[in-house]
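The structure that follows is given in the form of structure tokens.
One chain of protein is taken out of this complex; the other chains stay put.
Labels run A and B following the written order; every chain starts at residue 1.
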Amino acid sequence: MARDTPAGDLRLAHLTKTFGAFTAVDDLSLTIAQGSFFALLGASGCGKTTTLRMIAGLEQPTSGQVLLGDRDIARLRPYKRPVNTVFQSYALFPHLDIFENVAFGLRRRGIRKVDEEVRRMLSLVQLDGYERRRPAQLSGGQQQRVALARALINHPQLLLLDEPLGALDLKLRRQMQIELKRIQSEVGITFLHVTHDQEEAMWMADTVAVMNAGRIEQLGAPTDIYEYPATPFVANFLGQSNLIEAEVTGQDGDDLLLTGHGSRFATPRDRARAHAGGVWLGVRPEKLHLVTEVGAVPAGRNAVSGVLTDICYAGVSTEFLLRTSWGQELSVFTANSDPDAGLVPGTQVTAHWHPRHSFVLPRGGENETPSGDREPERIEAAT
Amino acid sequence: MSRISRWFAQHWVMGVALLVLGYLFLPIAVVAALSFNRPSNRLSYDFNEFTLDNWRNPCATSDMCDAVLRSAQIGFIATVAATALGTLMAFALARHRFRGRSGLNVLIFLPMATPELVLGTSLLALFVAGGVPLGFWTIVIAHVMFCVSFVVVTVKARLSGMDLRLEEAAMDLYASEWQTFRRITLPLVLPGIVAAALLAFSLSFDDFIITNFNSGTTVTFPMYVWGAAQRGIPPQVNVIGTAMFAIALLLVLATTLRGRRARRAALAAPVVVGQTGGRS
Partner (left out) sequence: MSALAHLGSAHSAPGAPGGPATARRRHRFLPYLLLLPGAAWLLLFFALPLLQLAAASLYDPNGSLSTGYALTWAFGNYPAALQAYWPQFGRSFLYAGLALVLALLMGYPLAYAIACKAGRWKNLLLVCVVAPMFTSFLVRTLAWKTILSDNGWLVGLLRDVHLLGPDGRLLATPIAVVLGLTYNFLPFLVLPLYASLERLDQRLLEAASDLYASAWQTFRRVTLPLSMPGLIAGTLLFFIPATGDYINAELLGTPKEYMIGNVIDSAFLVRLDYPQGAALSFLLMSAILAVVFVYLRRAGTEEVL
């Protein structure tokens, strides 16, 4: 099969889905470039699976368009779309053997000679020789790969993966993440991967979209999102952040000057998404350094003092909890390259960081919390 | 002493259970034994003398074999009709939303909760009032009626146990609605439909009370046995009874053994293949 399909980016335009009074997907617009590995990341109930099902044709959008190239496929039946899905629990047909499972799509399109193609696909996912087994006779990881082969054999323009690794244990999951990436670069098909696992999303995808309450909070390369989150939600859903309540008080060259809880901080202007009024000053825990004497803080660094309340040794790193004078608890991660035995709970310490490691977010609604360990909101999935 | 009492404490329930199973099987053993009996006289129910004649010549009383055949015919027609009607209803109930659902559930449930006596007499009242001649077809009508509910319940259980994502996956893989039904839904529901059909056939074949009120002069196998009980039972009745038991038992054992072998293969496979960590 030659790959002469016309260029086809996937574009979602003002896509909306409501179930009764509940809005699962809210005016969603985004573009996924052809050939890219795109991850849709969010907690359960954020609307990511509904979005995926609308692209697959298993759910009808309330309004909006799903464009593949120039064609609106939003109202086509699922079997009329050049889109295939790897389902969450694989949905392998239990009454058909592996060969027939993989050949299913080809046969439905009236293709008679499927033998060679099926064998090629099975060897792509390293399951040669399993043709005559039933799905129930395979392990979870093997079933996962059959589901992948069954979808890929159709050479879809777009492959949808709905939490495809959710049912696997940690070790197998890592292995499959690497394998999925390899296969994606080999076949060059656009992958749209839906997951609630932030590490998985960052690890695998070129582009990550963080979804919350039916909307996209931020979209970009994993590094960009992690290093410079756009909202407090993203700052805490993707990794952890310390968010300190502060006010913008002025400018000093390229730096923005802030005051928070009586301390003064600086941040480069291009690391700020708000330039006046009340803001959140954010910094990732691993960017913080601890010193026991205030005088030891190098010049030009932001610093916060407090008392250590908890110390957790986690192998590769040690995680500290620092209670500030205003009662907030900040997280500090230090790599264990040189374990510091001197620190015990109750020690008076100062945490400092380089201004360019901080980021500034607008502080708007009252429902935003600065807590560094907030659980992402869990809404029951509507689908 | 304490070891004995502990053993007793652990196993007395199983002991009682086996005694009860013995109680359940006692009449079957008697039926099997009597099928080899040459009775001393027509009205005797006691074992007299061993013979193979009854098995060699099961249709010695031709009325009886006619009755068995008629029961099989009625059972077949009623099974086909009830399975078709019940399966359609099960699909509607399991897969669609519609008004009047709870009313329909009551309509399906009630025939199973109503005493057979009432089902039989009410149909008789209807047939007599409507001037319908009683016979083969009134029996079929009655049997379809009381089998439908059992079919609905059996098929619906199978359908609602089915993963809807399998159908979605088929549609995702270019199967149209009809192809999805033909290739995925039907094969997966078929065991339920077959089970329902077997249940319907055995209910129909063995029914006496409802048939008794609606048969007119038509004689099914249970009707024949009922009549013969007054006049004297030919020993061939026990041959039929034993044969029925043996055939049904073999069928059931064959399917459970097949199921067990498939399960064992499924469990063993990851160990044999064991390429990726052997999780099943």
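We adopt the following convention: contacts are C-beta pairs under 8 Å (C-beta built on N, C-alpha and C of every residue); 3 or more make two chains touch, one makes a residue touch a chain.
Predicted model, so just to flag it, every value in this text is computed and none were measured.
S.K.: Taking the full complex into account, find the residue in B:74, B:123, B:188 or B:219 that is in contact with the omitted chain.
M.R.: B:123
S.K.: Mind listing the chain B residues that contact the chain we can't see here?
M.R.: Considering the whole complex, chain B reaches the absent chain at 9, 13-14, 16-17, 20-21, 23-28, 30-31, 34, 45-47, 84-86, 88-89, 91-92, 95-98, 104, 107-111, 113-119, 121-126, 128-129, 141-142, 144-145, 148-149, 152, 174, 177, 202, 206, 208-209, 212-213, 221-222, 225-226, 229, 233, 237-238, 240-242, 244-245, 247-249, 252-253, 256, 260.
By definition in this document, only the chains that are shown with their structure count from here on.
S.K.: Just the number, please: Cα centre separation of chain A and chain B in whole Å.
M.R.: 54
S.K.: Which residues, counting only chain A, touch chain B once they are in their complex?
M.R.: 56-58, 77-79, 83-85, 87-89, 91-95, 104-105, 108-109, 130, 133-134, 136-142, 150-151, 154, 168-169, 171-172, 175
S.K.: Report the residues of chain B in contact with chain A in the complex, numbered from low to high.
M.R.: Against chain A, chain B makes touches at 163, 165-166, 168-176, 179, 183-184, 187-188, 265-266, 269-270, 273, 275-280.
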